[in-house]
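Notes follow once the structure below has been shown.
A single protein chain has been removed from this complex, and every other one stays in its place.
Moving on to chain A:
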């Protein structure tokens, strides 16, 4: 699975770009550390990146750039707001996505990753949407996908997402900034039990937010999944711990003394 590389110097950027083969789709995420939507976008991108296998030669390359720190680069791509996504192949800008719509970002990346000659993401949609219709503000893709097919793809994605880590928390907000009392409490419980887990901020992605409710047949958040199975929400987790204090033992890092880390 692919990971996002943070580029911190102009030289580093130039070196990275020149090292990429012409078929690689370069996904550049411009962010500002003080902007909350950027943190959400980072989660969305990390999750997306993890769906793309690291191939040789690389089919995708994911980098993140602090837009203010490396303002020269930002200027050359006309980055005026963050988060801002630029998709490049062979030195050519294919598409840009401004703003925090996870759906737009995902659609843009998927459509361009598919048109690469190499192995793309696991999804298999029919690949005729190589062309970029007027980028920016259009919400829907160039061609209407069959809704049945869309749902199948979404469910496949969700199936992978719930297994992204042995313990996965779908919450409102992030562990460092929960946006809901129940999510906050569940994060605290995981921390107390030194559980190593992955998280997904459902406020950052409405498609997952609604889709997961159907996929899981569960109407509420937060949702805790263990080994690809739904355990439940805060109330159930509390109950499980009440009947078995070692409920999280197999997933705890207590032995190694690690602090809880949110993995993507």
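General observations
Here, contacts are C-beta pairs under 8 Å (C-beta built on N, C-alpha and C of every residue); 3 or more make two chains touch, one makes a residue touch a chain; residues count from 1.
Keep this in mind: contacts and distances are computed from a predicted model.
Between the listed names "Trafficking protein particle complex subunit 11", "Cytosolic iron-sulfur assembly component 2B", "Bola-like protein" or "serine C-palmitoyltransferase", the UniProt record for the complex's undisplayed chain reads "Bola-like protein". Here the missing chain is touched by one residue of A:10, A:36, A:54 or A:236, and it is A:236. One of A:33, A:91, A:159 or A:181 touches the chain omitted from the figure, and that residue is A:181. With the whole complex as reference, residues 179-182, 217-220, 230-236, 239-240, 242 of chain A touch the missing chain.
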